[in-house]
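Starting off with a structure, shown below.
One protein chain is absent from this view; the other protein chains keep their places.
Going by the order they are written in, the chains are A, B and C; count residues from 1 in each one.
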């Protein structure tokens, strides 16, 4: 397949490499020359312009940092929509608000083209290993067309619903992740403050009704689990800043739909405080330290 | 073994039956004559008095509703401590505060007897099926002596630490359970309010980083999962009132140890509001309805 | 002065009457024929079209329910901007988000006209009595031009800053109002649950560091204060739905500026729950009932 790929940063670069490794012919574009050069070094062709990047492409993939960037890429006066082949498939892997995702997809659909939203989870590690999870929104047919492409980059492909549903499902999941991570941190701190061993308590809760993904794979207490950020000074992993971005999207969606999210809102406030105290680039499990004790 | 058993209500009665089924000789006591009669009908001897109930017993088990009841049973002027054989083992299965559990066990230890706290999780269903989880606090040797007895009534026996640690671990677990249940409810409501199907969203989150026990075994959205309280008008299961009791114990422990539990405290407030609105005897997953939408 | 007035509903109608009473010549417009007829009956001229309403007007006032309505009135293809005299003053009294207020004012300014945002507090009572508070954003000169007009309708005119600042100040104030109302309700309930008389406790806190506007003028406990909504079945006053609207604006602003508002967010969640349980049209002090006790 011929693929046009926009955005080859931390996430986009390893995704692009996996597409090339799978035998696809990829033409890349990025506003940052160094990133584009890296992509070319990895075997991509260099997109000379927005239009050149999608010329003749069967599939267009974008991995951009914001809703404005996505809207602008496809729909601006200088946007690429009309340069894309009428029967090409457009896959937007950016994490943005569902309203924009739906809106852009509708305008794309009016031009006769097909688009899905396919935000990912799994981080740079998953992108590099080709084990990302894609949570997709769009029509059945479009998702099925995308599946073999996505399977070059990930191992779980979910179909959440119509356009925008991929974005909605991702932020619901990540809000829940923030909540059970915080709950896990509080439970561990409460136990330790009352004399329990964090490893013993973790094992008991993981085997009981407290069980959750944070306990199972990502224990936030330093030393309980090897090879997780908590045991590496909270480096690597999924940054507090990114969690704050996703929680902002979740809260924005909740305001639009008048949904009540008391626990999600508090999680947003706590991650906001934590990020503002200089921890934005640490892994999100570092929120454990917000509950630590010092001499008062 | 000869066992003296105090408290044969909803939980105690099926636990006692499993002990009898395993061949133990059990003498029961309860302040409510009907409950005691039921126990006798199930094969227990009738304890004529507190002292008579423990006469000659190798093991004494209590399953009582409050810390005061436990303290009173063992330590009051008319309490049974001195009537218990010096080498008998005492197992308190009540859910009470860790401070009382530790305190009573210390006084018991001074008399030369051995005691463990062994609060359970698994509810009436688990008690009946003999699949309870026991979370124990006490000395290694005492836990090992208790193990074969506990295995007649449950399948998971955890050793959390010294006396009181069983109580602490249980409330840490149940606080975390309340938090991820609430988080799951909020995530499902946010998704549905934004057009997602609750079953599809549940499957996606369960396969992603939102995964937790509530999603896996106890989905709170009616109809997503069969045979859970949510699909039976929130009847059966673990009552809101009991969750409120456990959260009160968790908050009490947090106040004593000056631990910060913002998410746990909010969970307590939300379950408190929910219970006070007439839902105290419903299953705790009914907190989903606190987030439901009606015409505003 | 000749005034064009858009939006003569619950708030706009009494504001318009006070302008007429002060001797101004007002031409009114509303999409609802009955409302327009009422305004005409009160002495206004009938605006036959958007453009006709502002023809020859020295001042244009709008009191509309949403940001979209404001944007549309002034800036749509069929919007009225170009029909307004170049030296007329535009006063938007709607409560909308500050970003839209600023945006519209900037476009208006490019056309050479002058606009201020002047959201009100004081409710229908204040609008009728002519005692509203106007919290204004815009240039000094424009505020001073508006002052004599606003003084026909209100008694406090604040200048919060540049365009949009009136909206920002209003939502900051109303978020704080929601927080101290909730705090007052919780403190009263805690006191009463522990045996205090709500009137005695109110007097003590009002004379101490707990003092706040809710205690002083708007006690939420039924019977403590005469002539407040709490003593009239929570009818009249400032509706829960309107508080939810203002809290939504506050939360939206906080998301845009990445401000942490844990107490404000929780207030939003609690008012959201309260509104969704059928209390949307009650006075906002009815949140007291969320904390009431019933048999559990």
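To be clear about the criterion, contacts are C-beta pairs under 8 Å (C-beta built on N, C-alpha and C of every residue); 3 or more make two chains touch, one makes a residue touch a chain.
Source: prediction; values computed, not measured.
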Where the missing chain makes contact, among the chains that are shown: A, B, C
Of C:91, C:182, C:230 or C:282, the one touching the omitted chain in the full complex: C:182
Residue, one of C:28, C:44 or C:98, that touches the chain absent here: C:98
Those residues of subunit C which, in the complete complex, touch the missing chain: 98, 121, 133, 135, 156, 158-162, 164-165, 168-169, 171-177, 179-180, 182-184, 186-191, 193-197, 200-201, 203-205, 207-213, 216, 250, 253-254, 257-264, 266-267, 270, 290-291, 293, 296
Hidden partner interface residues of subunit B, rising order: 244, 248, 251-252, 255, 258, 260-262, 265-266, 268-270, 272-273, 276
Touching residues (missing chain, whole complex) on subunit A: 241, 244, 262, 266, 273, 275-278, 280, 290-294, 296
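In the analysis below, only the chains that are shown with their structure count from here on.
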Chain closest to the middle, measuring from C-alpha centroids that were averaged per chain: A
Where subunit A touches two or more other chains, by residue: 258, 260-262, 266, 270
